[in-house]
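Only one protein chain is missing from this complex, and each of the others stays in its spot.
So, subunit A:
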Amino acid sequence: MGRAVLRAIAALCLLAPAACGGTPGPVPQRAGPATLQVLIGSSGAAETRAVTDAAAAWSAASGNQVTVIPAQDLDQQLGQAFAGSSPPDVFYVDAARFADFASVGALEPYAEQLPGAGDFYGTLRQAFTYQGRFYCAPKDFATLALQVNEDLWAKAGLSAADVPRDWVQLAAVAERIAATGVTPLVLGDTQERIGAFLVQAGGWLISPDGTRATADSPQNLTALRYVQQLLRAGLARYPSALDTGWAGEAFGRGLAAMTIEGNWIRGALAGDYPGIRYTVHALPTGPAGPGTLSFTTCWGISARTPYRAQAVAFVEAMTAVDQQLAFASAYGVMPSVTTARDRYLQASPGDRAFLDGADHAQGPVNAPRMGNVLSDFDTQLQRLTVADPQAILRRLQRNMTAALRG
């Protein structure tokens, strides 16, 4: 029986060699006009249209063919494409997944040779650096900032001068808002929001080079204790406690006076809750000063593309200052290069708090195999009200150390 099965598999391998074979090794490069496949994880119709138009313009100017494919589920589609040895030439890589791709050799480390490599914000360069190499060019970014509901603010008798600048003021203002029966702060229950408090306290989960876990530190403990205190006193609540899917929904429905979200909240509020009046401010500073988190995506180039030079030229065109400003106005993201800063602020002065965040922003954990570990950390954070912060950090430290060992 067993032998028969093996024989059957062998026979079928002859029929379907693609399923059983595949050749690794360096890919021969081709010059001349290329046909580039570009797989994007689009945020919506506006982004798809903007990228398609930009690609068409580049295609016409350079003589190459470009096909832009919006993905339904980027991670899964990329996973399948890599497994099938037919990855797209250029694709979006989220900073949180970047190290996973880089560690298995899926990405071409082209970014350090770009003429404008030094123009990208430092925090974004670091987010796409793995084992000392800057792999791919950040296409844009977002940071966390504090949103304040003007109406609820006024109702609590607060003025613009009362916007909290540090942790002490945040707690004090929250007390005054709570007295009016409104939830002061709605805060996402994951490390992608609470992590900002770790940065403000001077801590973070991993060393800057992404090799050592630094979760179990007194700074991180201070931060978690502070958040826990806010949660226990009812000064901050998780979105699920307000019967909402995410903090922006709770904020848009007027259930909370403040929230901490990124640039995407602008589009979400304008679309779903156009009536809300709010302002955006820098996050309150912690014991170690200002801190926020940055979220970014890069233009990954496949290590297996036969059109490396053409793909790099495409990415250069997409990350040029004018092109990035066009993207910014089309779907509300911030350009990833410092030379676009002033012109972006002229166009969207209300985003100063988001953009200024770049100076003290921390990118996602830049080490591979962290998905499981960080989702476990999120699970622990959801129980922060009743859990012991020290135990949470010890557990995270242990899991991260194990994952870093490989």
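One rule holds in what follows: contacts are C-beta pairs under 8 Å (C-beta built on N, C-alpha and C of every residue); 3 or more make two chains touch, one makes a residue touch a chain; residues count from 1.
Simple rule for what comes next: contacts and distances are computed from a predicted model.
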item: Omitted chain (choose from "Anti-sigma factor antagonist", "Sugar ABC transporter permease", "Chemotaxis protein CheY" or "Na(+)/H(+) antiporter subunit B") - UniProt protein name; value: "Sugar ABC transporter permease"
item: Residue among A:S85, A:Q131, A:S207 or A:Q390 touching the omitted chain; value: A:S85
item: In subunit A, positions touching the absent partner; value: 5, 8-9, 11-12, 15-16, 19-24, 75-76, 79, 82-83, 85, 100, 104-106, 240-241, 243, 369, 371-373, 376, 379, 382-383, 386, 399, 402-403
